[in-house]
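All protein chains of the complex are present and in place, except for one that has been dropped.
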Amino acid sequence: MNPFDKVTDYDKVRSLFFDGMTLLFGGFGGVGTPPGLVDCLIDSGVKDVNLIGNDAGFPWVGMGKFVCLERAKSLIASHIGSNPVAGELMNQGKLKVEFCPQGILVERLRSGGVGLNGFLTEIGRGTKLEYEKPIVTINGKEYMYEAPITGDFGIVFAKKADTFGNLIFDKTARNTNPFVAMAARTTIVEAEEIVPMGELDPEAIIVPGIYVKHIVPSKGYNWKWVWEMPDKSSRNAPPSK
Amino acid sequence: MNPFDKVTDYDKVRSLFFDGMTLLFGGFGGVGTPPGLVDCLIDSGVKDVNLIGNDAGFPWVGMGKFVCLERAKSLIASHIGSNPVAGELMNQGKLKVEFCPQGILVERLRSGGVGLNGFLTEIGRGTKLEYEKPIVTINGKEYMYEAPITGDFGIVFAKKADTFGNLIFDKTARNTNPFVAMAARTTIVEAEEIVPMGELDPEAIIVPGIYVKHIVPSKGYNWKWVWEMPDKSSRNAPPSK
Amino acid sequence: MGMGDARQVIAKRAALEVKDGMVVNLGIGIPSLVPDYLDPSIRVFFQAENGILGMGPTPTKNPDGNLSNAAGYPVSILPGGSYFDSAIAFGMIRRGCIDVSILGALQVSQQGDLANWIVPGKRVPGVGGAMELAYGARNLIALMTHCEKDGSPKIMKKCTLPITTYNCVKHIITEMAVFTVGDKLRLDEVMEGFSVQDIRNHTEADFELSEALGKN
Partner (left out) sequence: MGMGDARQVIAKRAALEVKDGMVVNLGIGIPSLVPDYLDPSIRVFFQAENGILGMGPTPTKNPDGNLSNAAGYPVSILPGGSYFDSAIAFGMIRRGCIDVSILGALQVSQQGDLANWIVPGKRVPGVGGAMELAYGARNLIALMTHCEKDGSPKIMKKCTLPITTYNCVKHIITEMAVFTVGDKLRLDEVMEGFSVQDIRNHTEADFELSEALGKN
């Protein structure tokens, strides 16, 4: 591989995925989740996937599309409220869900992404979330230990990538994407636009290309947002492609 | 104070400083250290200051100018190699120096700045740096605990600020400045250019104005860099203003 | 009062707590109605935990899926606003940069314990950002209808639902009353159409009356 030209295609990416892998995904309610890579994951046929990301999307949006297929074994997320199917799978024992406060989850990704060994926080002390986490006493005060997160793959949605993998994002679609890019062992970027090296302002780059392994071109979102739906409470996916 | 117009002058800033305060400062070898605010600190006459920043600058550059005046009580830094005066003051017992690995120091500022309670690392295990730090055992493995850093004031050098305090930086002058801005209880920015709200691209803002309390206009660096000096090993400051 | 009316009454009263120059975070549900009732002469920066400060109103045309609030609905950005990643968004929240955080609640105790993330065996939305908003905000206002649909109280001696964060709520606003949490829970205001006795009848928590109310 030429380390300065990381552009590839979905077939290549599909061939990388494997059963039982841990997959980190960017996005917040589907905003910033790479739609082409979610479809690629679906098409790959892999199962028993361990997912880590902000939320379970909606049944027809973001990672929700994959979660509904019952091929995820576990999910670490901050909430699954917008995807009732995820809740049902959890209650049926088909999906193991670990809840993590939203900002703590992104910090755990960051901690893995910057090569640190986790951090301490008071967030969640005394609540149900505490009981599976180590308690550490520093200067007589107790804190919860939050472990770093890394993963086999990270999938990221960028507005622009250059061929080295320098990334910029679009408005609130940035969200958790930079930390997924940093935390994954193999980071795969779906970019709305791919430009030659030198075209991005070095000052504006959010994720330096050093973290990126593969880049594929995007065709943009291929789902309808909940606010675009005629019946906003609908659980039924509209035609998605 | 109008929270959307934080522009003030050096007189105001000077009146805020007090003996014994903890002062965080941005910069890396003086690059990105706010020159006008260092002079303001010098002119304020305050003493027994607890400094926290990447390094001690050079005797005539960055925070080095203040360190040489023997009005700093302590310094947490990653190195003082470029400022021999700091080394002498340390050896004479006039300046208490705590060394911290460079990237760990900036993470400690960040940890304070994002409201977490410190983090764990293997960096420095077994070395002299370890002995004053708590050791935490997680899953049978030992890590060093690094405490978060906050401070009374943080001084920051920005390329542009809008009146709300949204900041962008210039090239490698960014370095530790964002974390000083986030970690300080009162953040004071020296900006090379001050613009109205709405003039900075919201996508390009590195430090959101929410972290900033006061903004003063800069006249730029008023020292010579070591590579501009006729005798590069010179310890004597050239005329600085 | 219908549930819909009650929600509007609560949002309208909560809007009075938002002052000029504040940075405000609004939760989903009733809090999202608050901007409709703000004094148009004040300037407020709304922050959302997905990564935006300076959110403006819902765009009237061309909504952008990539410019949304934490609930995923389209918003706009005001001059002086900024985009950032969710780590910075929550960094601001934990660090105490949010002047007032207005959250929906399922139950609140007289000690200010907040329960709003899970109804065991029924609703499992997950904790989202609520724990950190509750932890970091300088002022945390909980909004909820005063009682469950079956009439059972939601302002409790002790919450029966799992706690989101202990001792965090500073004010409770319902369609019947405004409370302040201090050493003791204090009833500050009785909303139009209700009496102190109505509130006693529908509140499990012990509370005292504010000086103003005590005089009446």
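Going in written order, the chains are labelled A, B and C, and every chain counts its residues from 1.
The definition used in the following text is that a contact is a pair of C-beta atoms (placed from the backbone, for glycine too) under 8 Å apart; a residue touches a chain by one contact, two chains touch by 3 or more.
Since we're looking at a predicted model, the values are computed, not measured.
Across the complete structure, the visible chains that the omitted chain touches are A, B.
In the complete assembly, the contact with the undisplayed chain comes from A:I210, out of A:L69, A:I135 or A:I210. Considering B:I80, B:A161 or B:A184, the position touching the chain not shown turns out to be B:I80 (whole complex). For the options B:V31, B:V85, B:L120 or B:M197, the residue in contact with the chain missing from this view is B:V31. Contact residues of chain B toward the unshown chain are 28-32, 54-55, 77-82, 87, 90-91, 97, 99-104, 106-107, 110, 122-129, 170-179, 206, 221, 225-227.
Counting the whole complex, the residues of chain A in touch with the unshown chain are 2-4, 113-116, 162-164, 166, 182, 196-198, 200, 202-203, 205, 208-211.
One rule holds for everything that comes next: only the chains that are shown with their structure count from here on.
By the count of C-beta pairs in contact, the leading chain pair is A-C. A centroid comparison over C-alpha atoms places B as the chain most distant from chain A. If you average the Cα atoms of chain A and of chain C, the two centres end up 29 Å apart.
As a whole-number value, the distance joining the C-alpha centres of chain B and chain C reads 37 Å. The set of chain A residues that touch two or more partner chains comprises 107, 122, 171. Residue positions of chain C touching 2 or more other chains: 77, 83-84, 87, 90-91, 93-94, 135.
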